[in-house]
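First the structure, which I've put down as structure tokens, then a few questions once you've had a look.
One protein chain omitted, others in place.
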Amino acid sequence: MAAIKSPLTDAALKVTGDALQGALVDLIDLSLLAKQAHWNLTGRNFKVVHEHLDEVVTLARGGQDDVAERAVAIGVNPDGRARTVADRTAIQQLEAGYLDDDKVVAAVTDILAQIIGRFRERIAATDEPDQVTQDLLIGITAELEKQHWMFQAQT
Amino acid sequence: MAAIKSPLTDAALKVTGDALQGALVDLIDLSLLAKQAHWNLTGRNFKVVHEHLDEVVTLARGGQDDVAERAVAIGVNPDGRARTVADRTAIQQLEAGYLDDDKVVAAVTDILAQIIGRFRERIAATDEPDQVTQDLLIGITAELEKQHWMFQAQT
Amino acid sequence: MAAIKSPLTDAALKVTGDALQGALVDLIDLSLLAKQAHWNLTGRNFKVVHEHLDEVVTLARGGQDDVAERAVAIGVNPDGRARTVADRTAIQQLEAGYLDDDKVVAAVTDILAQIIGRFRERIAATDEPDQVTQDLLIGITAELEKQHWMFQAQT
Amino acid sequence: MAAIKSPLTDAALKVTGDALQGALVDLIDLSLLAKQAHWNLTGRNFKVVHEHLDEVVTLARGGQDDVAERAVAIGVNPDGRARTVADRTAIQQLEAGYLDDDKVVAAVTDILAQIIGRFRERIAATDEPDQVTQDLLIGITAELEKQHWMFQAQT
Amino acid sequence: MAAIKSPLTDAALKVTGDALQGALVDLIDLSLLAKQAHWNLTGRNFKVVHEHLDEVVTLARGGQDDVAERAVAIGVNPDGRARTVADRTAIQQLEAGYLDDDKVVAAVTDILAQIIGRFRERIAATDEPDQVTQDLLIGITAELEKQHWMFQAQT
Amino acid sequence: MAAIKSPLTDAALKVTGDALQGALVDLIDLSLLAKQAHWNLTGRNFKVVHEHLDEVVTLARGGQDDVAERAVAIGVNPDGRARTVADRTAIQQLEAGYLDDDKVVAAVTDILAQIIGRFRERIAATDEPDQVTQDLLIGITAELEKQHWMFQAQT
Amino acid sequence: MAAIKSPLTDAALKVTGDALQGALVDLIDLSLLAKQAHWNLTGRNFKVVHEHLDEVVTLARGGQDDVAERAVAIGVNPDGRARTVADRTAIQQLEAGYLDDDKVVAAVTDILAQIIGRFRERIAATDEPDQVTQDLLIGITAELEKQHWMFQAQT
Amino acid sequence: MAAIKSPLTDAALKVTGDALQGALVDLIDLSLLAKQAHWNLTGRNFKVVHEHLDEVVTLARGGQDDVAERAVAIGVNPDGRARTVADRTAIQQLEAGYLDDDKVVAAVTDILAQIIGRFRERIAATDEPDQVTQDLLIGITAELEKQHWMFQAQT
Amino acid sequence: MAAIKSPLTDAALKVTGDALQGALVDLIDLSLLAKQAHWNLTGRNFKVVHEHLDEVVTLARGGQDDVAERAVAIGVNPDGRARTVADRTAIQQLEAGYLDDDKVVAAVTDILAQIIGRFRERIAATDEPDQVTQDLLIGITAELEKQHWMFQAQT
Amino acid sequence: MAAIKSPLTDAALKVTGDALQGALVDLIDLSLLAKQAHWNLTGRNFKVVHEHLDEVVTLARGGQDDVAERAVAIGVNPDGRARTVADRTAIQQLEAGYLDDDKVVAAVTDILAQIIGRFRERIAATDEPDQVTQDLLIGITAELEKQHWMFQAQT
Amino acid sequence: MAAIKSPLTDAALKVTGDALQGALVDLIDLSLLAKQAHWNLTGRNFKVVHEHLDEVVTLARGGQDDVAERAVAIGVNPDGRARTVADRTAIQQLEAGYLDDDKVVAAVTDILAQIIGRFRERIAATDEPDQVTQDLLIGITAELEKQHWMFQAQT
Partner (left out) sequence: MAAIKSPLTDAALKVTGDALQGALVDLIDLSLLAKQAHWNLTGRNFKVVHEHLDEVVTLARGGQDDVAERAVAIGVNPDGRARTVADRTAIQQLEAGYLDDDKVVAAVTDILAQIIGRFRERIAATDEPDQVTQDLLIGITAELEKQHWMFQAQT
């Protein structure tokens, strides 16, 4: 099969494709790290933070599907394999072993702030080449910023 | 916080913990690869295989949570970070770019067969040290073997 | 297409396949007989027994699918055709025509007891060759024994 | 208990009862054969046909209950036992073992066509003696003809 | 407002309107009597018969709405007032006070048989003038005959 | 069977039983009249009033069951037969034939006001003999007064 | 693919196919006109009529699918393209621009009356050739006549 | 009634209104053509494509309502009558009669590509005059492009 | 933590607290005994009584939570521990072993009558000190009296 | 329109109307303050208190509707405008800006205690004039006291 | 706790924060006024307008939460207290007492038009500083304009 015929020009496709692939790596790694914390958590606020982290997982998994399917819809192949995520992720990793609830809340706040920074750059970058993709990224950013506030409010 | 107090002896814990960590890596990578194929798929059977792969994702994600929470419940820290998965996975990886539906069906059949082989070893290994863990692994294996049959039947 | 590649050895496959095929015939005939009684029932307890029999039908139909799909998942072809069921069933058949509620309760109690006996033999037989199949048979047996108690309690 | 008192004359009862008993055998055997194909299916369209066959099973099981309960409601004992179905069915049986998807689609198309032919005769036969039964048979025939079209469209 | 403009001729309207008004009185009184028995019931089978009677109420209330709305849809005013029902009902009334379960089952069986007799006459009467109404009456009759069988089976 | 043993004294029973029987007649006739208007309604507000009347029917039918079951629970036989309702109802009856929406709204407002007056007397009467019954009557009155306001607001 | 093999004779097929194709055009155009009025409506009863029109849309769309799938099930190709509907519709069209609620109610009443007239002819025409199709048309006619009454009652 | 008072200037209204009316015609004709293919489809992938087309119908019908109600909300009368759609549609029409599944997939891919092109022009056109309308069009375009990818992936 | 600050005077608190603690013991023991009978039941009416007893369990468990939370809401510590219930319950206990259905119905009728007697005393006692508590007790009593009637009606 | 005709005397109406209007102001302001805290909350228990406050909002909004509709049902106009609430509220207001979770829990405990005090006065005041209103106020008080306990238990 | 760290610059924060706070006051007052009208409404269209107003309440309450949580997510404290709303609202207030349905429809149409005007200014103002907030405001404006059309269409 030939490549999916894109509604975008090549230049627009390059910028938009990069934004989406970057978003995909961010969101997959966010989902893996939120699960890692969900499992290895300890502390007095265990139950609340344990469940709160699954909201982040749900958001990150939903976002993954949206950005990856948007990528292929415009003719770019998303790459969400473990090796790709491990090599390209810009997120500060969690340590192995038990994770104290306060530290998890602080770490997730930081991780979300970093990801939000990159998403805001992607929103700016896609404004010209593809408003449909930009609209999708705005929607995910709104949700990331809401979770960022909620985690930060607990610190 | 001290480690979670385990109901198992140290020897039993070692065997069971290894089985669960191995299962975790298998299931996380299975979910990532099934999504990779879900997104990059092409071919006449696109719609059916696209949706069928999401059944595998659901199964793999549900299994991840079960094995990881079982691990921590017996006092072993599960590790599901991207780097860990990328380095330790024994699953044959998919190539980047478009994936033909027939090849995806064949590849998923093979991947499931490999994982099933390792799960059957884990069932045998946990029979003595922890029947509760074994029962969990048996349940996941039954589902993996059902999916294996369904993918193989299409080849 | 070649046969489904089984995760079991040939010897294990033979024992497990026989257990599953036997279970399939038992469960199909159980569903047909429970429906036969559901329709031709009479007596003061008609409404209760009429509805109770449909619980047995639901259990038997769910079990059919599970054992047949397990069979094919390990590479054995299940056979649930009318002729096969009629020729191989070991269940004592009901007579044609109206069936008195007391007699139905007694007959179903007996039929369930016979089937339970055969399922317990199948549990023992599959312990070595395939614990995944054994776990499935244990689950169905638990439900059959629960219904057996409920019918027997009415006699 | 005496027989259920029928709202029909004896002559009407005979014709109507025969139509319903015939429909019952057709529908039970249809459900058994559709399940047989559901389990032993292979081929590139496995997933779609596998699920499509369960729509036929649902239709056939719902129809069984309706015709059998209609029979007893007018004072005729329905007979849906395995031996009765095996001996009286007019449906061409499937072979044992794996069944190729194309052949299954063709076979189900034929089986439905045969059953529809008999249902149309039953509709004609019951027009005079019992319009209530006729209305039930018309409803089932509409569903059978819809499935027949869907299977035939795939050939 | 002028009368609703009917799609039927005057002659057809007369026959159809009478059939529907008669059915309305039957169904309202059936719902009142089933409730009367539902409340005043006693006996070993209290719980089952108490709930079974509410199935009759549901059937009778659903049928009332259907026949009354059909009447007005063809331009005939349905009359379901208490006085009309009390004066025109042909159903044998229940006595005041406690009602034994066996007697209730017998009485409801008889009442349903009488109503079914009248509905079958209405089906015959509307065959020519309005098949749409006839189809509605056939559907209600099928449900009445199913309940009649179920009550009779308990006697 | 002997009469249901009442938790009330004979005097309390008499007052409470009368209140409940009166409420039953009011509520059954309310449901019949609301349906009569529901069916024979005409006018520009047909759709809204047609559906609004069914809210009254639902309220009246729910109330019937509650008061009748309360009556028998304290040892009094409720009587909800057509003849009893027709003879004892104190509600002003609707005329046969088409009913103009404005007139229906006015009539239902009046009917509800009358019934509310009688329910308030029953609340006062049961205060001493049975607070459980009183609480039930208060609950129904609250709903009747809410509907009364809604109908009156439209006039 | 060869044409779908029909259970009807050629003559029966012609009559039945024409009835179904005519019904399809009526129902598609009804759905388009009801939406046109739904959007351009004004007047004091806007909210009620706006929502009432969507009930007609739902009925018309459900009916379209039923008649078109019935057509193809008996071997006749339904034609529901815009050009076909525009050229063959017998329904009096609505004007462009705002539509007053009273006029919409009157227009829909007329439109439904016309369609009902044609459906009654189709019921008569299919009585002999195909009772299964006739039963479908009777069911749709009942719903159309119910909506006709409801709209007419508001005029 | 006077025209709905618009929050937009006349110039902005003209551009926005044209974009919405154009979108309406595209979406109505898309829904009609998708249904035409849904009904007349044949081929080995019948079941999958048959159901996939209904996803397009759902998308197109939801979009119709959104754009038409947006039009009237800003004071422009949408026109969705059969004649308007037939005369103004720019979509390449399907032929009458049976439609092969491969050709349908190719045709729908093309039709979606054309519609997407026009929607992208409408997004550009409404950027200045009305961002609320633009946001609505962006949302629908995202869904159209997702379906376009899915159909193209099957070719 | 200091005790919950109560909205009641000390005297009112004492009376209300005693009423609630007494109700708690009654309801916990009722739930345990109903379950005991649910499990050890035998007899022809097994199925109906078995399920009926679970309605009592549901009622008793719901009531426990309401009275215990009401107690703590007014500043009184509820005590629902096994030893407390065993020592303070005034309910006649069931014997160990199989329980005949007729005897169970009679015993539950008696147990409910006793509990109702005590609840009526608590309603009287709380009338002055706390109408909010009284209202809660009235609600539970209504449900207990409804179940009492239903069990008594079967004797 | 004339005022809604009240079922109460003028004196009773005055007392009851005042009680309801007072309750309305309390409940609207409670909902506004709970939302204010829901949004501006910070602290380690952010997530739990954030969600707990929404339970209070739900309770307060449900209560508003009930008391306002009760007021108009008895002929008194409820006033829930912002100015009225701001001027008449007796609740201690929260400060602007971030609110620490511990302080919020303490403040909500106090606010609920004050409101409960006023509701208990309203229960006493309406005992004579209108038991239907009193019953409504008792129900809301029970819920307020339950929430009061839950907040106080956290302090 | 320090203030929530904002992803925006101070200048952008000021503009965006003002837009969100203004929107919050508009939406809270809209919900209070819509409820005021919902309760005090009279007139022939009472039922429809009564329910329509609750759609506005739902929209306004949902919007409140979204804008307030967006404000705090970017580091601005929303203020939704009664005094703030009463002092800052720019909405023309409703009078106390009964409100005629026609006047309510006209008043709500005007109120919505005013609020829409202010929301369109906020959309313009936030275009540069924060597209995420702008997207949220666009979404709410679309809903407000839809309700505005619906109310205006009734005038």
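Every chain is named by a letter (A, B, C, D, E, F, G, H, I, J and K) in the order it is written, and numbering of its residues begins at 1.
The criterion applied here is as follows: a residue touches a chain if its C-beta (ideal position, glycine included) is under 8 Å from a C-beta of that chain, and two chains touch if they have at least 3 such contacts.
Just so we're clear, the structure is a prediction, and the values are computed from it rather than from any experiment.
Participant: Of B:A19, B:L32, B:V56 or B:I74, which sits in contact with the chain we cannot see?
Facilitator: Residue touching the chain left out of view: B:I74.
Participant: Pick out which of I:G22, I:G63, I:P78 or I:P129 touches the chain that's been left out of the picture.
Facilitator: Touches the omitted chain: I:P78.
Participant: Decide which residue listed in I:V48, I:A68 or I:L112 touches the omitted chain of the complex.
Facilitator: Going through I:V48, I:A68 or I:L112 one by one, I:A68 is the residue touching the chain not shown.
Participant: Of the residues J:A90, J:A124 or J:A153, which one touches the chain left out of the display?
Facilitator: Per the contact definition at the top, the residue touching the missing chain is J:A153.
Participant: Considering the entire assembly, which residues of chain I contact the chain that has been omitted?
Facilitator: 1, 3, 28-29, 32-33, 35-36, 39-40, 42-43, 64-65, 68-69, 71-72, 77-83, 85-87, 89, 93-94, 96-98, 100
Participant: Using the touch rule from the top, list residues of chain J that touch the missing partner.
Facilitator: Within chain J, the residues that touch the unshown chain are 45, 48-49, 52, 102, 150, 153-154.
Participant: Over the whole complex, note the residues of chain A touching the chain we left out.
Facilitator: 41-48, 50
Operating definition for what follows: only the chains that are shown with their structure count from here on.
Participant: Chains in contact with chain B and with chain F: which ones?
Facilitator: For chain B paired with chain F, there are no chains in contact with each.
Participant: Report the inter-chain centroid distance for chain C and chain K in whole angstrom, where each centroid is the mean of the CA atoms.
Facilitator: About 62 Å separates the centre of chain C from that of chain K.
Participant: Of all residues in chain F, which are in touch with two or more distinct other chains?
Facilitator: As it turns out, chain F has residues touching two or more other chains at 1, 42-43, 45, 48, 69, 72, 135, 153.
Participant: Judged by the touch rule stated earlier, which pairs of chains are there in contact?
Facilitator: Final set of chain pairs in contact is A-B, A-H, A-J, A-K, B-C, B-D, B-H, C-D, C-E, C-I, D-E, D-G, D-H, E-F, E-G, E-I, F-G, F-I, F-J, F-K, G-H, G-K, H-K, I-J, J-K.
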